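Yeah, one chain of the complex is gone here, protein chain that is, but the others are all in their spots.
Take a look at chain A:
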Amino acid sequence: MLVILAIVALYIGVYDFNGVSPFTVLGQFIKGDPNLALSDKYVIWDVRASRIIMAILVGSMLAVSGTTLQGLFKNPLATGEAIGLTSGATLLAAIAIVLGGHFKQYLPEMVQFSLVGISAFVGALLAMMLVYRISTSAGKTNVVMMLLSGVAITSIGFSITGFLIYISKDEQLRDLTFWNMGSLAGATWTKNIVLTVVLIISYTILLPKGKALNAMMLGEKDAQHLGINVERLKKQIVIITSLMVGTCVAFSGTIGFVGLIVPYILRLLFKSNYVFILPLSAVLGSILLLIADTFSRSIVAPSELPIGILTSLIGGPIFIAILIKFKKSL
């Protein structure tokens, strides 16, 4: 299904290849056809294909991070946005852009490039540790505390980011606005390679953890009795989800609610069995973001809608739906 969607997404777009199908163009590109126009080549490979791949990678990682966080906090409301992970990442990325701008001439390009990514990761990690410390004691998560500390971190992040926007120069301002909206328009193959590396590392560690996350539902002590090293599991989840969210934020800004929508849909089908929903969220996340991105760039063509608007539009009502369902059990 993902493959079909990717093909469809390749078809849809503003640019007109003079009546030739995008596949013919892609085929020509892969074969290295010398007759291929440079602009055709650019659009099919560097714009459209790289963007599709990025949607697949980012969507997948956001969804998996959401599912894993929900496993850790034992709650379907825990996602990067709700608990302030995304804000933490955005905040430090914004600081890196603005302050980094002042040192720009002294730093080599590679360092500049990774500076934003690393800051976003550190920001996500700090937010995550703070929320976990505040909301969890003796292995039990207080949901209200979790969500409220997320609100607090988000508002801190919001005000500082606002301040940064206020003091920033024009060029930085453009970058900052981009973080807040979330967009895949900045896709390049270099970013895709970095994302792929992060994805492979993260998934090798996280995807086999389905059983462990199921066992965590029994409580941490009982999970330990089932032979699960709970302390190590928690550390792995904290670091890896921060890494994934941080990287996604660094490259595509804040694309909200993917980590909420995807597990929600999967839970309707598989209950909370993480053995199934963890690997499936990797696939469904890609599907969702690819559809959303294809919509966002074709619905108001030739302009485009920030993708964050679309995902939040679906995510908001689902968040409320979970809240209502949750009200009964509280």
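In this text, a contact is a pair of C-beta atoms (placed from the backbone, for glycine too) under 8 Å apart; a residue touches a chain by one contact, two chains touch by 3 or more; residues count from 1.
Here, contacts and distances are computed from a predicted model.
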| item | value |
| --- | --- |
| Name under which UniProt lists the unshown chain, selected from "DHHW protein", "Heme ABC transporter ATP-binding protein", "Ferredoxin" or "Thrombospondin type 3 repeat-containing protein" | "Heme ABC transporter ATP-binding protein" |
| Per the touch definition above, residue among A:I160, A:L173 or A:L218 touching the missing chain | A:L218 |
| Which of A:N142, A:N273 or A:S298 contacts the chain that the document leaves out | A:N273 |
| Sites on chain A contacted by the missing partner chain, in the whole complex | 74, 208, 211, 214-215, 217-219, 221-222, 224-229, 267, 271-273, 275, 329 |
